[in-house]
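Only a single protein chain was left out; the remaining protein chains are all shown in position.
Showing subunit A:
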């Protein structure tokens, strides 16, 4: 307990940093994921190919390597951004590939007849997508997207090993002051558990709301 009370501001800043990093990266990942999933189910072959390449590369590259590329590589091109932005880019792009695949499989679970019915009613492509297909697909993807966002919150720890703006990174500051390292880690672990449990509670709620009444 002493480790926590004596370093409360460092710890709290780290926790808030993790929450911010997770939230902003999640927003980027969702936007990119929806966009690329749109590409992957599009009737245009070139867009489908682009989506496939995006997903294949990002799903098979270690996140650490992505951080390595973004944090050390982009500055070589004269692109210097705050570390937070770099971390959001790496985490957001990486997670977008997984979210895209979850969405794509969700869209594919919508029965063909639903789209056919929409077309025979004279709905346009956009109306079919927005009013018929996506609402049904969304129900199917609540649970997988929830676990992807929990994975994102946990993966944000990798950012902490490059910089101290994040919960795991705070161990260095606290350690240098000579506090018990085991307890430092215990409290860091508690911080992550609180965050992941909060996300999982939120998605359990969403899942119950989205459940189809039988």
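The definition used in the following text is that a residue touches a chain if its C-beta (ideal position, glycine included) is under 8 Å from a C-beta of that chain, and two chains touch if they have at least 3 such contacts; residues count from 1.
Just so it is clear, contacts and distances are computed from a predicted model.
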Statement: Of the listed "Glutamate transport system permease protein", "2-ketoisovalerate ferredoxin oxidoreductase", "Transketolase C-terminal domain-containing protein" or "Cytochrome c", the name UniProt assigns to the chain that isn't shown is "Glutamate transport system permease protein"
Statement: Which of A:16, A:31 or A:65 touches the missing chain? It is A:65
- line: Touching the hidden chain, out of A:6, A:31, A:131 or A:181, is A:181
Message: If I consider the whole complex, including the chain that's not displayed, which of A:3, A:36 or A:129 touches that chain?
response: A:129
Residues in subunit A touching the chain absent from view: 40-41, 43-53, 56-57, 59-65, 68-69, 72-73, 76-77, 107-108, 110-112, 114-116, 119, 125, 128-129, 132-133, 150, 153-158, 160-161, 168, 171, 175, 181-182, 184-185, 188-189, 192-193, 196-197
